[in-house]
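Here the complex is missing one protein chain, while the rest keep their positions.
Presenting chain A:
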């Protein structure tokens, strides 16, 4: 067991955990933040995506104890039903889901992904590594490939992200 202090959505929490507890299980089972979903639990589906110090990661493949002192943002920290984050609003507007299970992960991933683009991080489909990346559908699809949607709402997800990124949507 270990006592772990976690800073989640601007709030400090202190919990006694088995060292084996992943960040995902700590969020869901101990902090009762069940917006973050468990899909495959092996880093393959992206449903558990959260942001740590502003960067998206799979919360199933990191231990809670490894994230002491880090700034963790989950879907609950991005917005509320009354005051949605622009990305949440765009997913609603464009119907970027069917069952909704992958949606929190998709949205956290999309928000952090746009920051990566702003920071000039290239992708596998960026033809010129030295040019600022364009936000074409091909770029968005490649950059979001770590988030699987079993309902295949992909084209609506691309529309939602495009709108937030400043495209036409």
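The working rule: a residue touches a chain if its C-beta (ideal position, glycine included) is under 8 Å from a C-beta of that chain, and two chains touch if they have at least 3 such contacts; residues count from 1.
Following the convention adopted for this analysis, contacts and distances are computed from a predicted model.
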item	value
Chain left out of the displayed complex - its UniProt protein name, from "Hydrogenase maturation factor HypA", "ABC transporter permease", "Xanthine dehydrogenase YagS FAD-binding subunit" or "Cytochrome P450"	"Xanthine dehydrogenase YagS FAD-binding subunit"
Residue in contact with the excluded chain [from A:6, A:26 or A:65]	A:65
Chain not shown, touching residues in chain A	2, 18-20, 22, 41-43, 46, 49, 55-58, 61-63, 65-66, 109, 112-113, 116, 119-124, 126, 129-130, 141-147
